[in-house]
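Yeah, one chain of the complex is gone here, protein chain that is, but the others are all in their spots.
Note that the chains take the letters A and B in the order they are written out, and that residue 1 is the start of every chain.
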Amino acid sequence: MNRFIGFIKKEFYHILRDRRSLFILFGMPIVQVMLFGFAITNEINNVDIAILDHSKDVNTKEIINKIATSKYFSIKGFISHEDEIEPTFRKGKIKAVLNFEKNFSKNLVTQKKATVQILTDATDPNTANTISNYIGSILQNYQQELNQGLKLPYQIIPKTRMVFNPELKSVYMFVPGVMTIILMLVSAMMTSISITKEKELGTMEILLVSPLNPFQVIVGKVVPYILLSIINAVVIILLSIFVFKMPVQGSLFLLGAESTLFIINALSLGILISTVAATQQAAMMTSLMGLMLPVILLSGFIFPISSMPLPLQMISNIIPAKWFIIIIKGIMLKGVGLAYVWKETLILIGMTIFFIGLSVKKYKIRLE
Amino acid sequence: MSIILNNISKSYNKVKAVDDISFEVKPGELFGLIGPDGAGKTTLFRILTTLLIQDKGNATVAGYDVLKQYKDIRNHVGYMPGRFSLYQDLTVEENLNFFATIFGTTIAENYDLIKDIYVQIEPFKDRRAGKLSGGMKQKLALSCALIHKPKVLFLDEPTTGVDPVSRKEFWEMLKRLQQKDITILVSTPYMDEAELCDRIALITNGKILQINTPGAIIASFPKKIFKVRSFNTYKLIEDLRIYPDTHSAYPFGEYLHFTPKSEAFRPMDLTKYLEERQHKEIEVKETVATIEDTFMDLSKANE
Partner (left out) sequence: MTEDNMIQVENLTKMFGDFTAVNNISFEVGKGEVFGFLGANGAGKTTAMKMLIGISEPTHGNATVAGYNVLTHAEHVKRNIGYMSQRFSLYNDLTIKENIVFFGGIYGLSSADIKEKSQAMINELGLHDMADSLVGSLPLGWKQKVAFSVAMLHNPKIIFLDEPTGGVDPITRRQFWEMIYMEANRGVTIFVTTHYMDEAEYCDRVSIMVAGKIEALDTPKNLKRQFQVDSMNQVFLKLARNIE
């Protein structure tokens, strides 16, 4: 046990003395969260929208007027058919389309309610959300004006639809994504680099020719990074809660447990990389290309998986980050419990066991 | 026997790094593996320290088989790889402490053994290893390899790239360690260090040329050897190359070492030949061979 503690102590010396890496380790999460957080503007201005008005009656005209005179929107076109919606979006200028149903006024009078569909371009999900909120409140204002002194109130029902990114649930979705990337980076890349560093330095030779068994060497190298990653996860969550007022709906305990599971998963990947890579440089390139890119591109963090071509969708299944993002999105934003994410959790556990098994099998007790 | 090798061979992609090598090292012996880079010294060390598996043959270290009992060997040997493998970002003391703990011991427990060496670097114990000079790194690496009181010590080129002063001190340290019942296997490309070993194996291209005490190896040099000098070394080399009775002529310090082809060679003849070729300050004297002469002679014969 003394040996083991001595080993971990040594690892901490390495980490604490490398000021630059230390700064990256702890500075990066903060900077990333801040960047993503502040990039989300809650203010919008003069957003271009288009109108598809099937009724063209008094009420729709009044609503369109209200929107046109607000400083938030400027109406850049009228279209006459549903088929034109997508091409309009594709041109890229128009961020939202308002689609009034047929017989809007008539429905309002006879059925006391009418529907207007708000279609938003959700490639920029945060803006999309803000737009639909603003239009929603304009509609509500108008509805209140109409209802003044009426016994049976009219109801205007806005139906929001995201185009291009229908999975989007919340503006806070960047938090799970950033957290996943950072945990992956710290855990997998840093461990693989620190192990290959010993190979490069030649100290691995001495460790091998010592009574420490390989398992102890690996666990000794990994434990400090588990701690670091957990600290990182806590920092990210605290920032999101206190700086960006993100509501965490679900159990913090479950969130912590799932994060730890993902950290261990990433660490085992890091170990696996270090069994293959001979130099720090190779370890870094493998981690970046092999882990970071798929995490960013295929995990559903930035590009929604459901809109990917089928082969990519299938590949995304073997990316642990995808499952982790589903889990923590569920816990953080929807407040679900283990009952809803047990399947994803099992998949992550299975992957972790597989990676650990593989790296133990690949880990060499000799140099060859 | 402390180390026994029987017909050890090892190849990398068809290149024979170690080719059928056998020898034994007695307990308490200071045994030198002498040969240039690429001779197979490091491969041999790695096989003996259980880092590599030989293709053929078997070997024991401190009585343990390198294959089957590798864990026992790892408990009982000290190993200093070719580069001084230290943690550059740890201080002198932290490095030593770390290696003591992973071997389940403490600095205090075996301080006696390393005292001699460690006192020289102790004034710098709070300095990071990366900031030490070559000689000090070498001493720290040796202290680390010794901290668990190994029975057998493997030193792979401990003096390569180190200046002559530090080299001399290092060999003095090894001599003192030997008196503490540690078997030492050391490799070096510097032939002048061979004479400091009890016995040596001359090794080149994965093969052993000769094993014996340095004295016996020098005595076994089969030819007469002469040291030759003149005012112009370069011209001397050129002229000796075309001299009909030259077997070999190699620069050796300020002299050239010359071996004749014929038994009947007389120094006078050579002096005369050189005078004819306008050499001045000519000196031709019989001398004793060095390990390096022997090494060159044997490797030439081996080709």
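By definition in this document, a residue touches a chain if its C-beta (ideal position, glycine included) is under 8 Å from a C-beta of that chain, and two chains touch if they have at least 3 such contacts.
Since the structure is predicted, the reported quantities are computational estimates derived from the model, not experimental observations.
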| item | value |
| --- | --- |
| Contact list for the unshown chain, restricted to visible chains | B |
| Candidate in contact with the missing chain, chosen from B:92, B:146 or B:162 | B:162 |
| Among B:64, B:171, B:226 or B:295, residue touching the chain not depicted | B:295 |
| Residues of chain B in contact with the chain not shown | 35-39, 133-135, 157, 160-166, 168, 189-192, 204, 233-234, 237, 250-254, 292, 295-296, 299-300 |
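We take it that only the chains that are shown with their structure count from here on.
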| item | value |
| --- | --- |
| Chain A to chain B touching residues, read off their complex | 2-3, 5-7, 9-10, 13-14, 17-18, 201-203, 205-212, 365-368 |
| Chain B residues touching chain A - in the complex, by the definition given at the top | 46, 49-53, 70-71, 74-75, 77, 79, 81-83, 85-90, 94, 97-99, 101-104, 144-145 |
